[in-house]
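First comes the structure, then the notes that go with it.
In this view, the complex is presented without one of its protein chains, the others remaining in place.
The letters A, B and C name the chains in turn, as written, and every chain counts its residues from 1.
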Amino acid sequence: MKTGVPFREGLFQGSDEKGSLLGARCRQCGQIIFPRREACLNCLGNDLELIQLSRKGKLYSYTIVHMPSEHFEPPYAVGWIELPEGVKIFSQIRGWQERPLETGMDMALHFEKLWDEEEKEVVGYVFRPSTNGGA
Amino acid sequence: MKTGVPFREGLFQGSDEKGSLLGARCRQCGQIIFPRREACLNCLGNDLELIQLSRKGKLYSYTIVHMPSEHFEPPYAVGWIELPEGVKIFSQIRGWQERPLETGMDMALHFEKLWDEEEKEVVGYVFRPSTNGGA
Amino acid sequence: MRDVAIIGVGSTVMGKFPESLPYELGAEAARAAIQDAGISPGDLQFAYCANLYGGMVIGQAVMGEIGITDIELTNIENACTGGATAVRKAWWDIASGLYDIGIAVGVESITTSPMAGKLITPAKGDITGELGMNMVARFALSQRRYMDMFNISLEQIAQVSVKNHRNGCMNPYSQYRKELTIEEIVNSRPICEPITLLQCCPSTDGAAAAILVPLDLAGKYTSQPVTIAASVLKSGDYAFRWEDMTFSDMTSKCANSAYEMAGLGPEDVDVCELHDAFAMNELQHYVELGFCKRGEEVRLLEEGVTDLGGKIPVNTSGGLLSKGHPVSASGVAQIAELVWQLRGQAGERQVAGAKVALAHVIGGEVTGLESGAVAVHILKR
Partner (left out) sequence: MRDVAIIGVGSTVMGKFPESLPYELGAEAARAAIQDAGISPGDLQFAYCANLYGGMVIGQAVMGEIGITDIELTNIENACTGGATAVRKAWWDIASGLYDIGIAVGVESITTSPMAGKLITPAKGDITGELGMNMVARFALSQRRYMDMFNISLEQIAQVSVKNHRNGCMNPYSQYRKELTIEEIVNSRPICEPITLLQCCPSTDGAAAAILVPLDLAGKYTSQPVTIAASVLKSGDYAFRWEDMTFSDMTSKCANSAYEMAGLGPEDVDVCELHDAFAMNELQHYVELGFCKRGEEVRLLEEGVTDLGGKIPVNTSGGLLSKGHPVSASGVAQIAELVWQLRGQAGERQVAGAKVALAHVIGGEVTGLESGAVAVHILKR
């Protein structure tokens, strides 16, 4: 079995279904930022607190892509998921073959393999249509 | 045997030792241009006559290149040859292994294979140290 | 600050030219603009050359080909906004009094570039790119939301492409000169759903150029100077400030600044070239440029308001969809089309009596920004 490595450091924690995306909230202006930065991009303040973003959200929009990408064979789905905090996350969408996508539908965060790389399995966040309205 | 094709159209004529480089002389300002253009780059006039450039010249400068290039394996030699007309021609230099190069030495024009390309032999101009002071 | 006029424009035919080197395309357009202006190349005091894929100092190769050396020459990159950026910079060099005559060139040769036939891979480290984002997907996501929220059909969006391809048939510089039907467009190969192939601009090689002088010297060169009434260039804002992905805040703010600068409003615009990289962009830009309120854009199109003969003909050149989209050249090519319109030289596609024209381009993908850059120019005669 291959070792799993995150596709980028610092974006999420937990490699199973208990993890979450790591954002930051600016204590000065309230802006939520994902991924985290050293300073708030909205007010340029430095007083940020690390937060775990919600694990569910709504499908703001989606597309089925019929072009190859660096890591994904077509067709694959990607979309924007709007979290209750108001932040939108761009993500691979999984499970769309089983359940037709619709804007506004409930989505849940999962951590899954994104692609293979030599000896490693690169893992990251994906969203899937959620069963019974939540994750 | 492979077909010989010129590495660029319009730069020279004759594929053996009787050919010459094709330049232009501006009838307005006297500037000699190689390669030819539609207008004189010096005075922007349009009255140009096609001329055959001299087949001998002097080695203005040279270098032995120890880096690979798109078409040539190192080491190879290139240089500027100054023709009696005053124009300087950049060219591959051949025969440098047999006869050490020196700035100011007499050089003669030859047409030889530059590189191979699939079914074709790409030919062009080169200069070689000339025997008895001329070509 | 001096008023600035355009006294000459030129363009190559747009298309796929594997045998033409980038600097040859640029030189062709520059020569055409020089001839149009009736000047000698040696008159030019400065040059800007916009390009993305042609490599190092391409502007010097373009200018060197036509006899122009030893001047202030700057190569510009600003993605799809590169050509408009070159015009903006040339405008300011004249307006500020630095120089009295100069040229803005935009040139792109995708076919001879290292990108030819390749996927545009995301910049290393671009998170959305690594997760499968690309240029078409970015707009497909906007279009899906747009269709679902505002009840717009694919057939309605396809009408933009129908109109622009019809216009392109009348433009000798257009890459495509072939009418398309709604059915052909909707049923063409899906690229990123709901965007199909014929809702996308093609990959295009080409170049365009414009020559600028102070308005008070323009009479020396031409009886038909075209004045630059506004020139605005802005970099993108953060996507987290972007309430609604179906409306370009960047275009809206940029257009408002341009109207203010020109002392004109959207109601004054007689002809417009806007950034129809994808068919649905044109509908959204109607709203952002102030041609109608939200929800009225499809009606504007369907009632022919933006068609030839309508109140504000849009993309008379064929737009990016039909004329083609030679990335860094597009912003200058739009200016060329609008100068021809304002001079009454646009042939079959002429907008009768056009006095005010607007050019809009936007583009460049950066994770976290709505887009890289946007530019609006307003021209008048």
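In this section, a contact is a pair of C-beta atoms (placed from the backbone, for glycine too) under 8 Å apart; a residue touches a chain by one contact, two chains touch by 3 or more.
What you see is a predicted model, and the numbers here were worked out from it, not measured in a lab.
Remark: the omitted chain is touched by one listed residue; of C:61, C:170 or C:195 this is C:61. Remark: the omitted chain is touched by one listed residue; of C:218, C:233 or C:361 this is C:233. Among C:85, C:128 or C:222, the one in contact with the hidden chain is C:85. Although one chain is not displayed, chain B still touches it through residues 7-8, 11, 31-33, 35, 41-42, 60-72, 76, 78-80, 87-88, 90-92, 102-104, 114, 124. Mapped onto chain A, the footprint of the missing chain covers residues 37, 39-41, 44. As for the chain not pictured, it touches chain C at residues 21-24, 47, 51-52, 54-61, 63-64, 69-79, 85, 89, 92-93, 96-98, 112, 114, 123-125, 233-238, 250, 253, 364-369, 372-373.
Assume only the chains that are shown with their structure count from here on.
Set against the C-alpha centre of chain A, every other chain centre is closer than that of B. If you average the Cα atoms of chain A and of chain C, the two centres end up 34 Å apart.
Remark: chain B and chain C have CA centroids separated by 43 Å (rounded to whole angstrom). Multi-chain contact residues, meaning those touching two or more other chains, do not occur anywhere in chain A.
In chain C, there is no position where the chain touches two or more neighbouring chains simultaneously.
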